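Everything below concerns the one structure shown next.
Complex shown without one protein chain; remaining protein chains in place.
And now, subunit A:
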């Protein structure tokens, strides 16, 4: 399937999307191999979407067994899969979504070791790591940068969700929507992304009050606080006893980042409380939204069409809104 003419079946199956993004974008997707790490709710949705869209090959890595609670957002799993390897339970159902896509599974996390990861990454076109901890994301991102491979990470914490991406120097075509409709025009764009490590050093000093507000800093810092908590405690918050520490971390992060004080000096306690209680849980609608946004962005990057996320998206299921901050990028 790597090259050549599109078959009648492909034309029929992909008709409605080729009309949106064009045949060249479809061709690029068809030629792409994507590495997805960890199969929980967000990855389930992401994989469904990119496989339906017609990528060439999916490599799926997960070492864990299906747990009962995985059935809550994991529609690749059934009751009698509990106890099996996640990737083994899911493989045939993923293949079933689109017989034109090749699916390869890896039932252990050894590929993530420094040496192995570099060679794995060299064999793929894009890396997507879900539900992973911050420190290891930083490490894996550095390896991807070395191999010049676009890097995505995403996940959900209860009603909150995030996507971070590092697309290195990314070139894409942006349809110029201001031009008159009957003279379609496109602009060639180039944008440079920072590493996750650099992104985390971002300061908000330059943003106006209005700009700051628009980015919904409360949910941004709630997520960044979860990341730091996890780095310190080697686990996510799980109960009322963690509320105080998470609040402290969140407020320290707000202050370090020099966020406009007229907008926020502390992350609302009610949000910290609910995040503490729900961080380890996933909810299907939130996974569908974050997995939808994540898959859409992966496809835009592969197609080199339309501006991708730059570079940190947060979704807030309390309102249904999502915003994107530029962390350490112009």
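Keep this in mind: a contact is a pair of C-beta atoms (placed from the backbone, for glycine too) under 8 Å apart; a residue touches a chain by one contact, two chains touch by 3 or more; residues count from 1.
Rule of thumb we're sticking to: contacts and distances are computed from a predicted model.
Per UniProt, the protein behind the absent chain is "Ubiquitin-activating enzyme E1-like"; the candidates were "S1 motif domain-containing protein", "Multifunctional methyltransferase subunit", "Ubiquitin-activating enzyme E1-like" or "Piso0_002993 protein". Of the listed residues A:130, A:296 or A:328, the one in contact with the hidden chain in the full complex is A:296.
Note on the undisplayed chain: of the listed residues A:142, A:304 or A:324, the one touching it is A:324. Shown as candidates are A:230, A:260 or A:278; the residue that touches the absent chain is A:278.
Take subunit A: the residues that touch the chain left off the picture are 5-6, 8-9, 11-20, 22-24, 27, 45, 48-49, 52-54, 67-69, 71-73, 75, 78-79, 82, 96-99, 158-159, 175, 177, 181-182, 184-186, 214-215, 240, 270-271, 273-275, 277-278, 281-289, 291-293, 295-296, 299, 306-307, 309-310, 313, 315, 317-325.
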